[in-house]
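Have a look at the structure below before the remarks.
All protein chains but one are shown at their positions in the complex.
Letters A and B name the chains as they come in the text, with residue numbers starting at 1 for each one.
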Amino acid sequence: MSRITEHPILGVKEEKKLVSFTFDGKDLQGYEGEPIAIALKANGVMIHRYTKKEHKPRGLFCAIGRCTDCVMVVDGEPNIRTCVTPLKEGMTVQTQDGVKAM
Amino acid sequence: MDRYEVIVVGAGPSGLSAAIEAAKRGLNVIVFDENDKPGGQLFKQIHKFFGSKEHHAKIRGFHIGEELLAEAAEVGVEVVLGATVIGLYSDKEVSVRIGEEIKHYKGDTVIVATGAAENMVTFPGWTLPGVIGAGAAQTMMNIHGIQPGKKILMLGSGNVGLVVSFQLLQAGCEVVALVDAAPKIGGYGVHAAKVARCGVPFYLSHTIKEAHGTDQLTGVTINEVDEKFRPIEGTEKYFEVDTICMAVGLSPMSQLLKMAGCEMEDNPKRGGQVPIVDEYGETSVSGVFAAGDVSGIEEASSAMIEGKMAGVCVCGYLGYITDEEKDAELLKLEKDLESLRQGMFAPKNRGKLIEKTEEGIDISMNLLKKGYVADDEIERFPGVVHKVGVHPVMECTQNIPCNPCQDACSKGCISIGNNITCLPFIKEDSNCINCGMCVASCSGQAIFLVDEDCGDGTATVTLPYEFLPLPEVGDKGYGLSRNGEKICDAEIVSVKSVKAFDHTNLVTMKVPKEYAMKARFFKCS
Partner (left out) sequence: MSVIDRSVDIGGFVPQPDDDMLICRCEEITKGEIRKAVHAGMWTMTEIRRYLRTGMGLCQGQTCSRLVKGIVARELGVSPAELEPATARSPMRPTEMKVLGKEVS
């Protein structure tokens, strides 16, 4: 999904520092401090996890840390709400399958 | 355990307003918020607010947020972010998760301003990635600067659905349809009209039958429903979309108050489970107050006033102001709140079918069903008049508490009469100087400057324009009707963007004169 480079009301977003992270082993980039989920979305990633019982895909839903649908395994820790967890250089992000990494 | 005179839960519009009132009178106040930024939903609101000057009318939500934060800092309000209140007890003890620890605080008073959570509806496929809440869309585009999707279907025609649809268009997304199971649009007509004139089709009495896709959303089928909301066979319509936004109402997040033992009620007019409060927000537990959406779903403008009331009340409760001072303050605030709670969309009118304006004019049925006032309906409203030369045409057709247009005109051309909800009209002997302040000041983007006859068979229409790219003088394209259809050729003859307009650009297009009262938007060819 595209980033909004210039907005009619909000103007041009200030330049933030690009950092690298891995998603399921792939090298991706995002802006430092933005939610992990936003960086993933900018890279076209929609599926954050598969559910435990039905093995169904889930992604961003509320984007404010409430619904917990966007949880993933981050730096080895499962159930991390990616929509409210800031991206840092070198993070390891993995699609969650039930409560573990895929 | 630390002790504070006032503990506020939630740093949104009402929580911050409450904290400011208390702190500026010398109370020591702490505000907890689970988010990493203060301001609640205000920073996602990029539209201009309704109301009057006292309600921050014509100021954009995020600017109001900035003002509140500055004021809070100035009076020494302590805001702790990333602080999740996980428990509230009847003796006004609060448990808060901060980082990896649980801390306990004791308040002499507690103000709960936790706001609301989004409602959801279910349909096959509603758990697919790509189906999101309208709040999520706002967060993505207005906070994090990313498009929620490319092709989007909006479910819900309340103010949230309408406002977010417009914001999606501003973010460069395509809104393929606006759908609501109700037979009539729930939000302000002016919000609907500015979406409709961009060409977004409205499907009232329609609901989502199914969202399609295996790994993520690829499309959606909607169908018409009858008056009992049962699907009508054979009315299915398919849209290719990557995103469905749900804007189907809010519920108060009142669990903390219930936990504290406050008397609660389920009140559909207030949006669900709410505490039983007195007129200033005090709950049945002495010293525990509720303010904002948590005690009844309304707008941010009323949440701020309720917050102020709670803030003033705790000052009285703890003896920082006298009863007389308290009553005087509350009287003022009550007046502000009362003026917001008037008109067709007032809480007391929720669910009522209103067929006439306060002036006795028939409401536009087309507006309620399709999102725009039809050509044969528009002439009956008092703001729509014909004059020689440039003059404002105010397509304001519902009684909403809002009056910036009246204040905007330095020539005094515009009046809304004696009540803030009245429809604006042009004064008889007025003299429009084509300054455009009224166009830019109308939060509903319902005012146009029209010269119906320039003498050469053309007319000019000046319209508010909040999109990119901004047209340039000489650009040729089409004049769009109120429902976004191309109806005539149009050429841009003037583009004005001054600071006072606050990003509402004034674009003037020249159209054949028979379209002067029909063309309301511009599209480049």
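Methods note: a contact is a pair of C-beta atoms (placed from the backbone, for glycine too) under 8 Å apart; a residue touches a chain by one contact, two chains touch by 3 or more.
None of the values given here were measured: they were computed from a predicted structure.
A.B. asks: Specify the residue from the set B:Ser205, B:Ser251 or B:Asn399 that touches the hidden chain.
C.D. replies: B:Ser251
A.B. asks: Of B:Gly76, B:Pro124 or B:Gly389, which residue touches the hidden chain?
C.D. replies: Missing-chain contact among the listed residues: B:Pro124.
A.B. asks: Could you tell which one of A:Leu10, A:Leu40, A:Cys67 or A:Leu87 touches the chain left off the display?
C.D. replies: Within the whole complex, the residue contacting the unshown chain is A:Cys67.
A.B. asks: In the complete complex, the non-displayed chain touches which residues of chain A?
C.D. replies: Given the touch definition above, chain A has residues 51-54, 56, 58, 61-62, 66-69, 71, 79 touching the missing chain.
A.B. asks: Could you pull out which residues of chain B are in touch with the chain that's been left out?
C.D. replies: Touching the missing chain: residues 1, 34, 84-87, 95, 97, 100-104, 117, 119-120, 122-124, 126-127, 251, 255-256, 258-259, 265-268, 272-273.
We take it that only the chains that are shown with their structure count from here on.
A.B. asks: Just how far, in Å, is the C-alpha centre of chain B from the one of chain A?
C.D. replies: Taking the average C-alpha coordinate of chain A and of chain B, the gap between them is 29 Å.
A.B. asks: For a test of understanding, state which residues of chain A touch chain B in their complex under the given definition.
C.D. replies: Those in contact with chain B are residues 1-4, 6-10, 13, 34-35, 38, 41-42, 46-48, 56-67, 69, 83-84, 86.
A.B. asks: Within their complex, state which residues of chain B touch chain A.
C.D. replies: By the definition above, chain B touches chain A via 34-36, 46, 60, 62, 117-118, 127-133, 135-137, 139-142, 144-150, 170-172, 215-216, 466-468, 470, 503.
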